[in-house]
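Note that one protein chain is taken out, while the other chains of the complex remain in position.
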Amino acid sequence: MKVFHTSFCLGSEERTEVSDITKVVRRAIQQFPVNVGIALINTLHTTCALFINEFQGSLIEDLKAMAERIVPERGGYRHDDPRYSDCERGNAHAHLRAALLGRSIAVGINDGELTLGRFQSIIFAEFDGPRRREISVQVIGE
Amino acid sequence: MKVFHTSFCLGSEERTEVSDITKVVRRAIQQFPVNVGIALINTLHTTCALFINEFQGSLIEDLKAMAERIVPERGGYRHDDPRYSDCERGNAHAHLRAALLGRSIAVGINDGELTLGRFQSIIFAEFDGPRRREISVQVIGE
Partner (left out) sequence: MKVFHTSFCLGSEERTEVSDITKVVRRAIQQFPVNVGIALINTLHTTCALFINEFQGSLIEDLKAMAERIVPERGGYRHDDPRYSDCERGNAHAHLRAALLGRSIAVGINDGELTLGRFQSIIFAEFDGPRRREISVQVIGE
């Protein structure tokens, strides 16, 4: 049994951008000699989210619409108000969406592969782009 | 230290159905010779949720009402519109609820038992039933 660690970077071009990163995570994990174990994938940031769901175009539009409905980009947040905060990005909505959707997933590894269901994709949601982001991958297994 | 893996299936009879699966998860884990470790329990699907909370009848009604209030079943989603999607189940609400509530839990194992608090139950929420679902259980420990 051993522990392995790597990280990779993601870029984005839009303010809000949702991507399927299943392949890049699989590739990162396949470099480790692990047949069975657990993979932990974390963003190292606080204004983007990482979760598992189906990556289907119209569903991703629905997801963005839900995020805007529950946590609107312009929601009159204190964090975006120079009287209360020195953050100049106006990104409170991105922090709050990340808190709701999560920033971390843990997935089993069996037969050398991530144990994902047929429709499950690893989804990265940038809410404060364009930005370069670091994703950390930790694996325990043998 | 070793890795163990199993899975089990759950059925449902209603469109939306919330169940306490603590016992079946405990039983799945007790078959492994593990005294201390970590258990990772994941659904392999994208329209149901897995999380920990108190399983109390009226609270579960409140949870379903919250889900319907935040993400209504008929929300005019693109994923449910044949012009934008070939999904014929009309289940965008189930995907979005799953994204908010999560599909995975990780719990410590100590003295051969899941380390859960007195009121903590492992809760499975079906949002696109009736359906048969697979739950994956991965354990690392010794």
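Going in written order, the chains are labelled A and B, and every chain counts its residues from 1.
Methods note: contacts are C-beta pairs under 8 Å (C-beta built on N, C-alpha and C of every residue); 3 or more make two chains touch, one makes a residue touch a chain.
Predicted model only: the values in this text are computed from it and were never measured.
Enquirer: From the list B:Leu44, B:Cys87 or B:Val107, which touches the chain that is not on show?
Expert: B:Val107
Enquirer: List the residues of chain B that touch the chain left out of this view.
Expert: Against the left-out chain, chain B lists 1, 36-38, 51-54, 56-59, 61-63, 66, 70, 100-102, 105-108, 110, 115-120, 140-142.
Enquirer: In the full complex, which bits of chain A touch the chain not displayed? Write them out.
Expert: Output for chain A: 1-3, 5, 38, 40, 42-46, 70-71, 75, 77-79, 81, 84-85, 87, 92, 95-96, 98-100, 102-104, 106, 134, 136, 138, 140.
The rule is short, and it goes like this: only the chains that are shown with their structure count from here on.
Enquirer: Mind checking the centre-to-centre distance between chain A and chain B? Centres are C-alpha means, answer in whole Å.
Expert: 20
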